[in-house]
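Have a look at this one before I ask anything.
Yeah, one chain of the complex is gone here, protein chain that is, but the others are all in their spots.
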Amino acid sequence: MSAPAPLRWQTARIAEVREETPRARTLAFDRPAWPGHRAGQHVDVRLTAEDGYRAQRSYSIASPPGTPRLEITVERLDDGEVSPWLAGEARAGDELELRGPIGGYFVWEPAKGGPLLLLAGGSGLVPLMCIERHRRAAAPEVASTLLVSARGPADLLYDAELEGSAVLTYTREQPPGWTGYARRVDRELLAAVAPPPEQRPRCYVCGPTSFVEVVAEALVALGHHRALIKTERFGATGG
Amino acid sequence: MTSFLRVSPVSRGFRRREPSGDASRIPPGQHLVEGFPVLSAGPTPHTPLDQWTFTLDGMIDEPLRWTWEELRGLPPEPIRCDIHCVTSWSKLDTEWEGVSLDALLEGVETEAAYVTAWCDGGYTTNLPIEDVTDGRAWVAVGYDGRRLEPEHGGPARLLVPHLYLWKSAKWIRGITLRPDDEPGFWESLGYHPRGDPWQEQRYWGD
Partner (left out) sequence: MDETMLDGNAAAGDLQALFAVEVTQMVGVCDGCGRTGPLAEAHTFVLAPGLTLRCPGCDAVLVRLVHLPDRTLVELSGLRRLELVS
């Protein structure tokens, strides 16, 4: 756990770009020298312009450990500087720099056990989907509950994969005929969806700061132990 | 093993997005932005106005203190200025309202050569006294025709536009007059004691 892990920037070439939603794309890289990663970790991405100007942002790894290509999912922020390039301009063959994998706190592997409670706000779904994909592939006997909050169906990442296996709440716009949740996650919603504290689920909460705070506090109020709750806050680091 | 200098690959088509403007007003290494970025080293403080005070202390016979009401009772000035953040963004023709530090220092006799501005949340910054006198600094309470918002330093911030914006301390609560230069929050960790953007005084040794 405390093995030396020096971080170095490495050149990466985009092998494939896939649209996830109108605002989000998944970029896949061929990384033959990649040391491997754990579900929940992230990479730093750095872009360099012709005049030498550089910008750097962090993105969670979407691909689970063991898949041949490293993948990240990027959502375009309107006034962003990096995300419009990654989720707009970038195409197969383009190059950028990566540094990673990074993170040892917000990670899950089968040895940690379950059941899992994965709580995603917006693009916070990326690392949680990585964990869920890893679970499905490596430890399907571990139970998991996935709750995803999205502004609307057009913003829901990985909708086909989540079909039928996640509890969704659409906070701003709902599809026609929607009978599911239509509000921000609160204590009552969690009480209805989450496994009871007696099952000691390992909770992973990821999303904007306000989402993480509300959900983490609600979990504690419902009786979940703080030591079993891991959080990662997403936010604008410049776009 | 021979080490070699790695050159970063250019990401095709990536460039900094920025509006164009009068280049002669943009200091070296800066670029214009349209919005007003919010930068902070800590959570936004929210001191209730009925508890808010501004204090002038240090090398002064008697510390001076103004309540919010008293500060608002002093004649405000409009200030139109360019602002330059050490993180490389600049904004031209920003409009503020504030009380000149000269007005607050009126009648004060001091041999202080430096000041330290101190703020809610613990932020501090140091400046030579000549950089905050003679019409160069204000306690700003308004921005763009409105009360200064908390995320931009409201209810009051220091405004010293001729220096990098980290000197314009947000959530200011007082100024201490000092004989010596005491490095503040960023100055103690690499940032220049003075911070003149036209001399690109960003870091120690610049």
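Going in written order, the chains are labelled A and B, and every chain counts its residues from 1.
As a convention for this text, a contact is a pair of C-beta atoms (placed from the backbone, for glycine too) under 8 Å apart; a residue touches a chain by one contact, two chains touch by 3 or more.
Bear in mind that the values here come from a model prediction, so they are computed numbers and not experimental data.
In the full assembly, the chain not pictured is in contact with A, B, by the touch criterion defined above.
Among A:30, A:44 or A:95, the one in contact with the hidden chain is A:44.
Although one chain is not shown, part of subunit A still touches it, namely residues 1-7, 42, 44, 58, 99-100, 102-106, 208-210, 212-213, 230-238. Taking the complete complex into account, residues 37-44, 86-87, 121-122, 166, 186, 188-191, 203-204 of subunit B touch the chain not shown.
The rule is simple: only the chains that are shown with their structure count from here on.
Note on chain placement: the centre of subunit A and the centre of subunit B lie 37 Å apart, centres being C-alpha means. Put simply, subunit B touches subunit A in their complex at residues 6, 8-17, 35. Residues 9, 11, 46-51, 53-55, 79, 81, 85, 89-90, 94-97 of subunit A touch subunit B in their complex.
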